[in-house]
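For this depiction, one protein chain was excluded, whereas all remaining protein chains were kept in their positions.
Each chain gets a letter, A and B, in the order it is written, and its residues are counted from 1.
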């Protein structure tokens, strides 16, 4: 049976939104920890960057609230009034999942539903402890969903969810790196100068790369290494290299099952070829911000090509 | 009316101490299972329903927009020969409904012979001139009927309402059974219960059998839902899932050259049979309501051209309209040539002055219903209504008598039901499902039992606080093994 175009679109976006919710939860978690460690001004900067990474800076400014843990954490988790909160991502994910109930296993659907039920009757994240509690819940249920997807038949449905997740992850990591780097190393400052250890640890926490870093780099925490890890190391699932590879793999597998191959495949393969030649020190020299900006743009173009190729409606 | 007079389907008239002998095993099961255990199992079933998202939306209740319907763990049981007699009546009725629709949208013999007043049909909004002259593929109109019944004694069944449009509730029948097998497996050892999980296969076969073109190959069948915000969406997705067919929304379908296609990632795929869960009004904006954003423009043209089967046929509302209901005994007789095996509940048509007078004089005894209402809205249950409610209805009746019918308050049967303080009899009704395909008429051995959870209440609608029960149909000793419910085939 050939898959409905709308179903394909909903599955893809289901993957994207769960990933986005999970990423935002990680970011909030890492920022709460950072805030707990920092002196006051650093804490404010940390929350400002969390807003910026999730494209929420302008929307939050419009609320007129001060940038501090309580209001920002609430804004990023429970706030139904704007589209950039975890609860709204989950709402989108659940709506997409509902619309494709028949393409999901019960296990996958219940995982999404449990994710949604985390937020029922909750209006305030409360203090740091309960915020951590909430985001940990989100991360746990998101892992549950991921597990359920892995246990589904490896068919078009699974592949489209994973494709959406990979495209989303690529955007998230690039954005995280871009914003944090800009924040931590204001113009003119040398990479490798005196850095705030805690800040860089936050980045690693957000992409679950603390252990990976220790495995790969014997030296202490160095920005150049963090950038190298997050861009070029395909062993790290949330690195740009890994996302780029995964997109190609999912598209290949989809082509095998559906016979649909086209623009998106060509773009994804061109991207992986470039990625394999990318050296992080060259990126730093020629401008990390420009590199990441181009990457994010290209990722968005690929997203549009996927929508055309699978006739999303 | 009091619960005391009613026939209890398990206990008979003897009360819990002297159950009907055939059901001794059930009474024993109830007696041996601790009360707390019954409650626990019931909660476990409801928790599952919530996790699966088997919820329904209550009209006019924005607060709790997604609720589950309470589930009662004590099953209702039909003896094999009770069921056989009931099935014969159901088949006769559904055959008559199909013959009536075929006639009314074609020759209109029944009007010419004066069996049903012509103006009652022609002036009825449920009669759809837009589809007049269309003969659906294989001449079948009501592929899926839900016939609402009440019972007053061992063999006394009454038809309360016919549902020939898009009867819902079949997912509850299947999920309730699933829950019972999981939570009370011992009951299926005590009783030889007919399996209901063949429903999906039966429905799929029914759908395939009415495909317009029998040129071989597998016809493409789909379930058409208004979308996932619809209150019955769970059921739509459940049915598509268990039949292994696509669940489509209107935007997935296009009509080109009088052929319906669904839009897939690989391009267009021709659709042959559509089980649509969208009301006639919203089906095709070119033919019915032009302001409908839901519909599929051109779908009626494709249907008229004979290129697609619509399940159920548009225009069926005329067969289950409350104003037509009171003529059903005559309609059954007209087409089948014999008396209706299943009687109607006596009905006063308030449009008739004598009937209106009787109803106004007996408002505290009767049940008054809106002709075009459903779901327990716009309904008066005289014996339990307050004085003020009765006076409200009196005014409404006098103002617009043609909108109402009234029926006597029947001593609805009860079934033991779990309540706070143990088990107590609660009133029930029953909706069996009847499928009609090119391959014949079939009654699914089971159905949806709805139970009024409030003591003495006769209103079983889920929107009014009713619950559901599993409905066992017992098999004879010599039934083939595959017909017996042992484990479920419903998978997720």
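Just so we're on the same page, contacts are C-beta pairs under 8 Å (C-beta built on N, C-alpha and C of every residue); 3 or more make two chains touch, one makes a residue touch a chain.
As a convention for this text, contacts and distances are computed from a predicted model.
Visitor: Out of "Transglutaminase family protein", "FeS cluster assembly protein SufB", "NADH-quinone oxidoreductase subunit K" or "Pyruvate dehydrogenase (Lipoamide)", which one is the UniProt protein name for the chain not included here?
Guide: According to UniProt, the chain not displayed is called "Transglutaminase family protein".
Visitor: If you put the missing chain back into the full complex, which of the shown chains would it touch?
Guide: B
Visitor: Can you tell me which of B:304, B:394 or B:454 touches the chain that was removed from the display?
Guide: Final answer for the missing-chain contact: B:304.
Visitor: Using the definition of touch stated at the top, determine which of B:22, B:130, B:330 or B:389 touches the missing chain.
Guide: In the complete complex, the chain left out is touched by residue B:130.
Visitor: Need a quick check: the contact residues on chain B for the chain that isn't drawn.
Guide: So the residues of chain B touching the unseen chain are 108, 111, 118-119, 122-125, 127-134, 254-258, 285-287, 290, 297-298, 301, 304-305.
Note that only the chains that are shown with their structure count from here on.
Visitor: Distance between chain A and chain B based on Cα centroids, please, to the nearest Å.
Guide: Taking the average C-alpha coordinate of chain A and of chain B, the gap between them is 47 Å.
Visitor: Quick check: in the complex, which residue numbers of chain A touch chain B?
Guide: Those residues of chain A that touch chain B are 1-6, 8, 95, 98-99, 101-102, 105-107, 109-110, 113-114, 156, 258-260, 310-311, 313.
Visitor: What residues of chain B sit close enough to touch chain A in their complex?
Guide: Interface residues on chain B, with respect to chain A: 51-53, 227-228, 233-234, 237-238, 240-241, 245-249, 251-252, 262-267, 269, 492.
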